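Here is chain A:
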Amino acid sequence: MPVTTIGRSLILNGELQGKDGLSVQGIVKGKIEIDNIVTVEKGAVIKADIKAKDVQIAGEVKGNISASGYVHYMKDCTVIGNTTTARILIADGASIKGSVHIDI
Partner candidate 1 sequence: MSKKVQENITIFHKDISFTGKVAGDEAIAVAGHMEGTIQTSQDLTIEKTGTVKADVKAANVTVSGALVGNVDSKGVVSITKTGRMVGDVKADQIIIQSGAQYKGSVITKASSAGKKSQQISRKSASGSKTKR
Partner candidate 2 sequence: MADPISNIEGDIRVNGTLSCDGDLIIDGQLEGQLSVKGKLTITELGNVSADTKAANLMVAGKLNGKIKAEKGVLIKSSASVVGPVETNSIVIEEGADYSGTINMNVELPKGL
């Protein structure tokens, strides 16, 4: 399964959609709707609502997260927004400002 990695120097302003995995190292503003895994790497900044299967966050997300699978808040991540998902994992050092709703 190919993963599209948005490189560190890129700034995207708009809507990202698709069925492939997505990994963000740069900046994405707008909307992300991926029927697969979305990884927000350390140093990445996302100012968008994320709708995906699974979401892994090590960087910064300002937006609401909706994941049918799981959300993994990794060490040093910053999330400002509400999360709705089936399963979560919060690592020590993660920062979440918003509600987390686990929907089984």
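A quick word on the picks: all candidates are chains of the complex that A comes from, given by their letters.
Just so we're on the same page, a residue touches a chain if its C-beta (ideal position, glycine included) is under 8 Å from a C-beta of that chain, and two chains touch if they have at least 3 such contacts; residues count from 1.
As the structure is a prediction and not an experimental result, all values here were calculated from the model.
A.B. asks: For chain A, which of 1 or 2 is the touching one in this complex?
C.D. replies: Only one option touches chain A, namely 1.
A.B. asks: What residues of chain A sit close enough to touch candidate 1 in their complex?
C.D. replies: On the chain A side, the touching residues are 2-20, 22, 26, 30.
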